[in-house]
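Note that one protein chain of the assembly has been removed; the remaining protein chains are unaltered in position.
The letters A, B and C name the chains in turn, as written, and every chain counts its residues from 1.
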Amino acid sequence: MVMINLILILLVGGLLAMLSERLDENMPRKVAMAAVLFDLIYLISSMLSLPEIAQLQAPITNDPSTWLMHFKANWIPAFGISIEFAMDGISLLMVLLTLILGAVAISASWTDIVKRKGFFEANLLWSLAGVLGVFLALDLLLFFLFWEVMLIPMYFMIAIWGHENRGYAAMKFFIFTQASGLLMLVSILVLSAINQETTGVWTFSYFDLLNTNISEQASYWIMLGFFIAFVVKLPGFPFHTWLPDAHTQAPTAGSVILAGVLLKTGAYGLIRFAVPLFPQAALDFSYPAMLLGAAGVVYGAVLAFGQADFKRLIAYSSVSHMGFVLLGIYAWNELALQGAVMQMVAHGFSTAALFMIAGSIQERLHTRDMSQMSGLWHQMPRMGAVAMFFVVASLGLPGLGNFVAEFLILLGLFQVNVWITVIAATGLITGAAYSLLLMQKSFQGEINKKWAESKLSDFGQREMMTMAVMIIALIFLGIYPQPVLNIAEPVLHSLLDLTALALPSIAEAKL
Amino acid sequence: MDGLDIPLNHILFISSLLFAIGMLGLMIRRNIIFILMSLEVMLNSAALAFVAAGAHWGQPDGQVVFMLILTVAAAEVAVGLGLVLQVQKRFKTLDMDHANRMQG
Amino acid sequence: MSKIIWLIPLMPFVGSITLMLFGKNLRRSHIGYLGVSSVGISALLTALLAIEFMQNQEVLETLVWTWMQVGSFAPGISFYFDGLTLVMMSVITGVGFLIHLFSTEFMEEDPSYARYFAYLNMFVASMLILVMADNLLLLYLGWEGVGVCSYLLVGFWYQHSANGHAARKAFIVTRIGDTAMALGLLLLFSHLGTLDIQVLMGKASQVWEVGENIPLIACLLLVCGAVGKSAQLPLHTWLPDAMAGPTPVSALIHAATMVTAGVYLIARTHGLFLLAPDAMIVVAIIGVVTSLMAAFTALMQTDIKRILAYSTISQIGYMFLALGVGAWSAGIFHLMTHAFFKALLFLGSGAIIHCLHHEHNIFKMGGLRTRMPVTFWSFMIGSAALAALPMTSGFFSKDQILLQAYQLPDLGPGLWMAGLLGALLTAIYSFRLVFVVFFGEANTEPDKDTEWRMAIPLSILCFLALVGGYFTIPVVDVFPVTGGSHPAHWVEYVSISVPIVGLVIAYFVFLNRRINIETLTTSSFGRGLGNLWLSGWGIDWLYDRLFVRPYYRLANLLKSEPVDVIYNAIVELNQLLNLWLSKSQTGRLRWYLVSMVAGLIILISLASNLGPGVLQW
Partner (left out) sequence: MRKDPLIPGVYCHDLIQFNNRSGVLSMLEIVFFYIASLVALIATVMAMTRANAIHALIYLIVSLLAVAVIFFLIGAPFAAALEIVIYAGAIMVLFVFVIMMLNLGEKGDKQERQWLSPSVWVGPALLSIVLLAELLFIISDVNGPVSTSSVSPKAVGLSLFGPYVLAVEISAMLLLAGLVGSFHLGRRYLERDYGDERGKE
């Protein structure tokens, strides 16, 4: 029930935010913030009351009763579709990340939305609700439903409140994700049909489908359907081209949510569905997948280096960073998976913060073109310092979250494939190149005369508070990541056991 | 020996001929009134085939479908003729080639 | 004492954080106190630790907390303290403290006073973590930390794009080495299952035989890291540019401490290198080639800081040579003495620059001997030590290195001779600097002389540069004993006399002008060679063509997203289809009818071809 409440609070909160615009123009943002914070508190309090949180027993993947929470009710019993939610460590981490970044996103868009504020906040909250649903739903059709729920409000956010080229970006975003989502739907249906053929029962429950007996070839194709859907969202090379446009054109809050949370649903889907449901097929496919990941790392970094648009640069850096996640997942050992989970969290914070900075700059300068910036540090030292922090975080400075993630991924990957590791490691160098270029072009360098006269306001208290949350989070993740690792560990163990069970050859090789 | 009977395929043959003629009419006429008439012919030929088949099996279903066709024809003519009036009103002609606003 | 060892890096860290958060609201003097005292406390604690260590020779290991634990991978935030660590810590905190003190005067008029000390404190903290780390991952943390601080400090005056460029170059070039080093870490962990340095070296000697491939690769990867950080060939190009930062920064980071991190790394992991003799030879050759290359380059430079930068590269080359020939303690000893005299030289040049309105060109100086006596004497002592004139600190350390290099079988005499040539050049260029700057006619007038906050550090460093050679560094227990027999006496005599010869040459060429090199420098060959040396053997130019420009071109080529071509093609195909199909939408009823009938005909004929049963009843 807790999980349904979590989603409902956001849905209702969105509705209230939309209605509250009639009372006062500035009411929606407050309502939205209250809803997200309430949701966060509610989540934490209900987590604390769980007995399992203390020891976090290893959940057995195909036994829902061992999970932190499990809820199941009939929805369309004739086809075995149910309302099934379950939460384990990874879902918990992702939900926490979603809610925190949700609050950040609302704070980021505190002042820059001028039209239809109520509807904006509503879309934001509904999108978050969809994301929560994705992280919690374990009935595959319900999962697909939420997959769409998070997509449509995001489409509106880009299409209505986006920047100059919003129509194109929104449509591109929609078509990419929708087309790949439909591919996933087909895969889900086929999987369920195959399961029905062998067992005689219609079911869409993850826990039942885990035991599906599929021929090797069929599982390969179905796995590809899932893979493409998730990799488009991730986004992995070469399905990433929607991302720079969408990120660049989206309003600040949209970029924050998109980069911080929505991309993670792809990675989550890979960890939760694409690999465990089809262990053998995923293993067969792991080499191309890792190559795609490495290509993403390098390609994203090179393209980021070539960009002149502040937000576009960050967007490509996301492509590069999420390439690491793909690598981590398909290396499929404990180190790499921990790294991938860590990267999901750390990248969420670092990129969200960078997008927020980009939004603040655009709000003040009305441009994202870096050739028109330069020397902004002089007028906005606080923003510059914060930007410097997140830039070095994103280039993987040890002691901050991203480094832990990338190092763990590389460490795990190295056991699997040395040469791909070497390729991916060059991402560290190219990452430094574009990150520092970003800093140089915007905050450092000669003071641009254009802005010398105009008074640019530095970060205020609200912004510094928001940034402080993320700075502390990243430092914490960087020097003491153990709590996060501990939460994810039992889940990853059970996933590894599950796939090892399905792949006796691997298990033997590991022994 | 109980005399002669009508072979089913003769009736179907006539039905097909009527259908083809109706279709030909449909294709060559530009006047909407004639188009509607052609449609009636085609519907009627289909009805003939149904009734004949029903008779072949000695079942009432053929006639039931005939009645359904009749209903469709009636409704279609009612609406269609209403449209004819509108077309005449708007375009001052009954030539359907003039009513080509639905061009892609 | 061992309980509070973690306080030593913490103090400057806290100082740095405080300055970052509240620097805006503090008074200038308070900022200075805070910045200097945080390092001062560390220095004091280090001194206490050193006294304790001298008494009981106790190696300390402290686990503060486990950084992360994933399966068997469990690096800790943990410190390891032995003689080597002590030497490094003393240099960092001691020299660091002096340079902080010097900076309070040097940076006095800078508007970003607090930011400067925040960065500098952060650097000291990172550097301390680097040398105190007991596992390679924590070392890597410090390693990258000093890299970022170096980036921040080189680009400290961010309003000049050139500084930003130099800073980025410094970071990215070293990052190349760092990445290789990270790969080395991965390799070591995946074969030995640990990153704890002591355990690692123990295990390595059990698992691997001497001369095996994997330790060789691992060592070479570590060497790449060391080469990047310590500005050795082929990754040395960042260091001369890094002189764009404030001069005390150059003294601390780019002379005394950070650039020697590579030397420390190799010395720290000597257990691995002993398993890979080939790697050691590579280190020795890199060292000697670098030292020669840099020495030739230093001869031609006109910017006072660039001369010192190349001399730093050259001196670190000596340290690498020492490491390569297995003269571990000699290398570390030279590291220490070099820290003293090079910090002295840099601070001295800082004093000159400070008093001469930021003049860098040595030919625009001259005759400063009488006007800036403190600086003159510090330069004299520093240059003497750098040139390794007898009885100075540099003499003892460099002599040790050369003698031990000579003893290496096969390559030894060759390395020794190259080293001697380097020493000769060192003496020439260092005294060229002294003679040009302090003697002759005055070209500019200093508007002030140094105050006490500059003078005291200079004096202390003068003292250290003179007597540093008499120290014994407590690293006997750290390194295996190498080199037993003494080489022939003539070797020693030659080693001693070479710097003096260099001094004499410099005297005759640059001061007395008895030897006229005009004809040589104006000949086309001489000029060409001179230009080549001036540009640092054209390596920067080469890298620019080989790597930088192609990368820019690649990024430019790709920036419009070539992958989108595929998706745009799909879009265009759809639009084409749409256009084509919408043409068939004529709006003429009869046309639709005819096409419907045609379609019907085709369908029926297809269906009847599908075989019996489809249209049968």
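Structure notes:
Keep in mind that, in the parts below, a contact is a pair of C-beta atoms (placed from the backbone, for glycine too) under 8 Å apart; a residue touches a chain by one contact, two chains touch by 3 or more.
Small disclaimer: the values here were computed from a predicted structure and weren't measured.
Though it is not drawn, the left-out chain touches B, C in the full complex.
Contact with the chain not shown here comes from a single listed residue; of C:L48, C:A442 or C:L600, that residue is C:L600. Residue-level contact of subunit C with the missing chain is found at 594, 597-598, 600-601, 604-605, 608, 615.
Residues of subunit B that touch the chain left out of view are 2-14, 16-25, 27-31, 33-34, 36-38, 40-41, 44, 47-48, 51-52, 54-64, 66-68, 70-79, 81-86, 88-89, 94.
The criterion applied here is as follows: only the chains that are shown with their structure count from here on.
Just to note, of A-C and B-C, the chains joined by more C-beta pairs in contact are A-C. A separation of 37 Å divides the Cα centre of subunit A from that of subunit C.
If you check the complex, the residues on subunit B that touch subunit C are 23, 26-28, 30, 35, 96-97, 99-104.
Residues 581-590, 593-594, 597 of subunit C are the ones that touch subunit B when the two sit in their complex. Per the touch definition, subunit C reaches subunit A in the complex via residues 20, 65-71, 73, 77, 137, 140-141, 143-145, 148, 151-152, 155, 158-161, 164-165, 167-168, 171-172, 175-176, 178-179, 182-183, 186-187, 189-190, 551, 554-556, 558-559, 561, 563-564, 566-567.
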